[in-house]
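With one protein chain withheld, the remaining protein chains of the complex are depicted in position.
Residue numbering begins at 1 within each chain, and the chains themselves are lettered A, B and C in the order written.
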Amino acid sequence: MSAAPYVVAGWLFLMGCYGLATSRNLIHAVGCLAVCQSSTYVLLLAVGYRSGGTAPVFSDIAPGSRPVVDPIVQALTLTDIVIGATVTALLLSLVIQVAKRHRTVDPDELSELRG
Amino acid sequence: MSVAQTLPLIVITPMFGAALLVGAGRRLPRFAAETLGCLFAAGAAVLALLALAATGSSAGQPAEWVGGWRPHNGVSVGIVLVGDRTGLGLATLVSLLVLAALAYAWRYFAEPPRRHAGSFPALVLLFQAGMCGFTLTGDLFNAFVFFELMGVVAYALTGYRVEEARAVQGALVFGVVNSLGGYTTLLGIGLLYAHTGELGFAQIGNALAGSPGTPDALLIAGFTLVVTGLLVKAAAVPFHFWLADAHAVAPTPVCMLMSGVMVELGLYGAARVYWTVFAGPGGMPAADAHRALLALGVLTAVLGTLMCWQQRHLKRLLAYSTVAHAGLFLMGLAVLSPAGVGGVAVYVLGHAGVKAALFACVGILLDRFASVDEHQLHGRGRELPWVGALFGAGGLALAGLPPFGTALGKAVTEEAVGGWATALFVLVSAVTGGAVLRAGARVFLGLGTRPADAGRHPADETAGEEEPETRGGPLSRIPDTMLTVPAVLLAAALAVGLVPGLRTGIGQAADAFTDHAGYLAAVLHGRAAEPVPTPPPHWTASGVLWGLVATALAAGLALWTVRRPVRDDVARWTVPLRRMHSGHVGDYIAWFLAGVTLLGALIA
Amino acid sequence: MTGELPVLLGLLLVAAAGTGAVLVRDPVRQSFVLSLLGLSLAALFLLLQAPDVALSQLAVGSALTPLMVLLSVRKVRRKARSERREERE
Partner (left out) sequence: MTMRLRMWVLALGGLGVAVLYVLACLDLPSFGGHRHPYGDRAVRAALARHTANTISSVNFDQRALDTLGEESILFGSVLGTVVLLRQTRDEDRQQPEPARVAPSVRRYALFALPVTLLIGLYIVAHGQLSPGGGFQGGVVVATSLHLLYIAVDYRALERIRPLGLYEVADAAGEAAYVLVGAAALPAGWAFLGNFLPYGTFNTLASGGTVPLLNAAIGVEVAAGVVVLLARFLDQAVEIVSTDEEAEGRA
């Protein structure tokens, strides 16, 4: 258990890379990139977890009454999620244009840039 | 207002300008939008210059805690912006180059999207904000955020000409590889946070000092992963594949920015992270970092040079020369000494001016003749003598002709690396400069035989027939701005080599940049520490001599090549090399992972 | 230790969904698996006491991203379809 979340994060990252490297469809590749990114969420939140801790929101618990988990990593993950969504949007719009101009979204067929 | 307080303004001025341009974009005529864009870019440049001038006279490294979260007893919850000379100097370089790019695009650039007159300058301003933020921040995660900001905007700018098939594809490859690099960096940040519980450069460095000794696997992995993303941006082999694909297709003003500063900012980031976080006790042993950076630097320089020489697509040629020079910069940083950093700083300044000027010249060719192919353009440049002169001067400067800044930077850096490196520096400069001179001799002088396939060569995917970027088809007359910008940039590159004050400033900046303890003291305790002064970069007889040798070699190489008949088939031994650069995302990702492994193995 | 069993299950679910999202090669079906990945990540984040993050993961990961993927697929497919018809003619 003590290292399971970290291992899962690494697994997601490598799986995403595998998908990116072997993808035959650029839309699928962008999805794989999103999988890669989810590894960073898992790692960050796992790093900030504290056994028995509760969420660092003090609207219904009294400050100091219970241990809380690390709020910093949560803020970082929030930022990270926004970045992920925007990068996905931008890459997908590029894929749409690639499909229009090259009439394919298969990276194997897109070999115009070479050498 | 103190120097420190101006630091955030350097970042937010272009941001606000971008918001204004988008908000008012529907009503603004094109002229007004472009003027506003230039004004905001210039505003940030002036602020950066003023801050730099004010810092130049004092010893400290002004640090601004955003939100006023000043540290107590060395700990804080906030983010710090640090205006040391290196950071501010780079912010100034970024802003001036952005101004040059906007001036170059002035009025000539293709019609903006309907009712979005301000979108191009707005994107460029956001690019500027991202780069300035990246140079000034003193926080690892904040650096990642600004890194992503410049990344995201750069992808959009690369694909700006959506009707060009290659542009959108290059932008996509660029986006995928760089995003993956960013996420790798973030994984590394996560590991370092788990290890130290801090995010600021200085804070992490401080926390690491608590557990001195040989680095464990966690620290090695953290360093490797963080640096990977930065090296992707810096186009170090084997993370460099995206660069040529993106640079070859991006609009010319964007190429000027990407080759001139964005790539170099990746190197800056890696160096900054090393010195502020890992250079102290409990960090990475200098020998390990030296070995890894030097090996990657040599690899990058050699591969970039080999690829550069084989290109006939002029933008790709310049792009690979950027890869080669990034390798040289990496070798200079690998020395891990103020002399190496100072040399690289001079080299980067000179290179930015020269490379941006060369791209500007190629942009003129593209807009006049709708091609950037060395063979197709054979002799056609004779009607543009001034562009030819600038292009030739740029080629000579790239090869290291004294007294250009590139020559000084090359001389100081090769001396800092020492030994066999001098030969490599001379060869890389000679071949990349020679490639530019060769292209210039063919295009602008019409030397050599006219290649038989000058018309069309369907088998070669990297031939450079393209749509011009200007509105209403090819230009009949070159606008003054397009010619002035490269001239000014080359003059600036010349000034870098000639102005003694700049050299002293860079020397001081390098001393402070490599002073780990001084940075920590300045940021965490507000104590100004004067680093141990070392001699600033300066001209030496041997440096001038090697510069002249490299220039002569480059000129000789160029003349020798253009006199020989153009060979249709490429040399056999280069085939596997060219195959590697396939433009296939999957290949690049595989190389990416291999690169992380290589980097980790070199460090461990 | 028993208190962390749900976290372990959540991790397994996330790992499985992530693997599935990579192995499912058809982008339409992938977008559904991605949305499942978003949901399981949100659940995991709740278990890790991160309701803020869970909420935005729910909004982005299981709605916005799959929606954009689907719209892109629709555009790309439509383009491809019309071209195939052209070829037949």
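Keep in mind that, in the parts below, contacts are C-beta pairs under 8 Å (C-beta built on N, C-alpha and C of every residue); 3 or more make two chains touch, one makes a residue touch a chain.
Given the structure is predicted, the values throughout are model-derived calculations rather than measurements.
Looking at the complete complex, one finds that the omitted chain is in touch with A, B, C.
Within the set B:153, B:208, B:254 or B:502, the residue that contacts the chain not displayed is B:153. Residues 5, 8-9, 12, 15-16, 18-20, 22-23, 25-26, 64-69, 75-79, 81, 113-116, 119-120, 122-123, 126, 129-130, 133, 137, 141-142, 145-146, 148-149, 152-153, 155-157, 159-160, 162-163, 168, 187, 191, 193-195, 197-199, 203, 216-218, 220-222, 224, 579-580, 582, 584, 586-587, 589-598, 600-601 are the ones on chain B that touch the missing chain. Within chain A, the residues in touch with the undisplayed chain are 1-7, 10, 13-14, 17-18, 21-22, 46-52, 55-59, 63, 67-76, 78-79, 82-83, 86-87, 89-90, 92-94, 96-97, 100. Where chain C meets the chain that is not shown, the touching residues are 4, 51-52, 54-56, 59-60, 63-64, 67-68, 71-72, 74-75, 78-79, 82-83, 85-86.
Simple rule for what comes next: only the chains that are shown with their structure count from here on.
If each chain is drawn as a node and touching chains are joined, the picture is a simple open line.
Note on chain placement: the centre of chain A and the centre of chain B lie 27 Å apart, centres being C-alpha means.
Centres computed as Cα averages put chain A at a distance of 11 Å from chain C.
Rounded to a whole number, the gap between the C-alpha centres of chain B and chain C is 36 angstrom. Along chain A, residues 23, 30, 39, 95 each make contact with two or more other chains. The multi-chain contact residues of chain C, meaning those touching 2 or more other chains, do not exist; every residue touches at most one other chain.
Within the complex formed with chain C, the residues of chain A that make contact are 1, 4-5, 8, 11-12, 15-16, 18-19, 23-25, 27-28, 30-32, 34-35, 38-39, 41-42, 45-46, 49, 51-57, 68-69, 74, 77-78, 81-82, 84-85, 88-89, 92-93, 95-96, 99-100, 103, 105. Of all residues in chain C, those touching chain A in their complex are 1, 3-4, 7-8, 11-12, 14-15, 18-19, 21-23, 25-27, 30-31, 34, 37, 41, 44-45, 48-53, 56-57, 60-61, 64-65, 68-69, 72-73, 75-76, 79-80, 83. Put simply, chain B touches chain A in their complex at residues 141, 145, 148, 152, 155-156, 159, 162-166, 168-173, 175-176, 179-180, 182-183, 186-187, 190-191, 193-194, 199, 244-245, 248-249, 307, 310-311, 461-462, 578, 581-587, 589-590, 592-593.
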